[in-house]
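Missing here is one protein chain; the remaining ones are kept as they sit in the complex.
On to chain A.
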Amino acid sequence: MSDFQIKKSSTVYDAIIVGSGAGGGMAAYVLANAGQKVLMLEAGQYFDPRIDSHQMKWPWESPRRGAGTTRPFGDFDASYGGWELEGEPYTKKDRTEFEWFRSRMLGGRTNHWGRISLRMGPDDFKPKDGLTDDWPITYADVKPFYDKVDRMIGIYGSVEGIENEPDGIFMKPPKPRLNELFIKKGAEKAGVKVITGRGAVMTESIKGNNDRAPCFYCGQCGRGCKVYGDFSASSCLVIPAVSTGNLTVITDAMVREVITNKDGTAKGISYVNRKDLQEYQVNGKLIILGASACESARILLNSKSSQHPNGLANNSGVVGKYLHDSTGAGVSGFLPQLMDRKRYNEDGLGSIHIYSPWWLDNKKLDFPRGYHIEYGGGMSMPSYGFGGGVPTMNGLVPDKNGKMKDAGGYGSALKDDYRRFYGTGVGMAGRGTAIAREDNYCEIDPDVVDKFGIPVLKFHYKWAKEEILQAKHMQETFLSIMKEMGGIVTSTIHGPETNYGLLAPGKIIHEVGTIRMGDDPSKSALNKYCQAHDCKNLFVVDAGPFVQQGDKNATWTILALSMRTAEYILAEKKKHNI
């Protein structure tokens, strides 16, 4: 007899949730608090920011001084993951590009995200551009859930009354840093609106929540917060849900597929343990996928049966299609007027202090939709790469005696230049709406499996003129802001041959749309509550259901939609509909 066996559990959970990020975490939180017995499967290892965060470490506590050799966002960044994972490949079709970022950890990518929390607006759900598709829901449908998420998790911001940038229920926002005041002044001259940032960082305590403490302004949200001062799904959703006694979490559980009954309904999940490579099967009355837009699509496409020959929830054939990531392009440089600046602590908080919501009228533009601008710079903690630009910058401006000198150098003069230029940096990055297109997709690569034997995804993604023209506009805008603020640009100024600096799709890590919702089962995988048209006890709660993103970062909408789906599940259960 061989050693190979599948360990089957006899327990039938009320729900099995795949993935512990924003979507899976929120669904687990709502269901467990309502008394449902829930099992959560997470592909990565356990992570509790209180124990595992590298917050407050100094650069010398990392042998690589915080460099990104093993973690794309640096050695102290919270993410166990990246665009490449050992033994878990993905492939690309027709020499197109897509970079797929995966975090293998409790809380998923919410552990390292920028905490930038923007609501999608009325025009994002029902676009007026004549090009992009309507959602089956409106802003009014989602607003109550955005409100609840705001109150439950905490978000700072300022009330502005901008129609398509809806206000939330805000805590007090952080004050701008010095370089941000220069940005504000320069941007206004360039005709670009700048407002207070909006982020999922608690700047005030939340009544009744004794597990979390307000921000103490170390500016290190990306490392995870030991006092749970910011939002991550691990600290704010999954760990509290476990403490209800109703949620069981199994980590290192890499899901193969959803098992279905003969009648086509979902029965359970088959998974492999990443550590001991044993095979398991668990059963639940409901299956909720929150593995990320692409990973959930992969699971569905790999869940083929006689009832679901096209993959689960895929009678329409849309699963994997309409993949879209935000557009992204940036410009950076420095402000000579900030040279020799006085030192003080301006860490602030680790999300955005200011930003520019989309401010223009498309009638006067050659591209649809728009982008928002995120800004950075200042006297931050040194890490690997520090001062890299100084030997170039010191040839661009006069020295202390007012004389121009040759770029480069060494010795005391150079050492003094590092001091003079510290904290003068300024950067801006656009994050914009990419168009959901049927021809940008992921599918199963029939030829390749990962180290667990699971067929992998193959991507096909091309930017089109809408995104490229948007990137061109971004770059022109950034250069004009830099000029108006008296900044000197040091980053590459891109032309048409590099799509004006438009980053490869997947680089912004806002990928959505692969399991779209809709009213028509022939054109969508899920109904407006994220329930599969073809399998009533299957739901998707990550960014897969997005029909069309706005320029807004996806997380706040994932949280609101997941909460909405979880409440719908509870209501349907009450009515015995599922």
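In this text, a contact is a pair of C-beta atoms (placed from the backbone, for glycine too) under 8 Å apart; a residue touches a chain by one contact, two chains touch by 3 or more; residues count from 1.
One rule holds in what follows: contacts and distances are computed from a predicted model.
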Which of "Gluconate 2-dehydrogenase subunit 3 family protein", "Lactose transport system permease protein LacF", "Anti-sigma factor antagonist" or "ABC transporter ATP-binding protein" is the UniProt protein name of the chain not shown? "Gluconate 2-dehydrogenase subunit 3 family protein"
I'm checking contacts with the chain that's been left out. Which of A:121, A:333 or A:348 qualifies? A:348
Contacting the left-out chain: of A:153, A:171 or A:194, that is A:194
For a quick check of understanding: of A:190, A:250 or A:381, which residue touches the chain that isn't displayed? A:381
Chain A residues touching the omitted chain (full complex): 45, 47, 50-61, 63-67, 69-70, 78, 80, 86, 174-178, 180-182, 184-185, 194-196, 210-214, 216-219, 224, 226-229, 337, 341-349, 353-354, 379-388, 390-391, 395, 406-412, 414-415, 418-419, 422
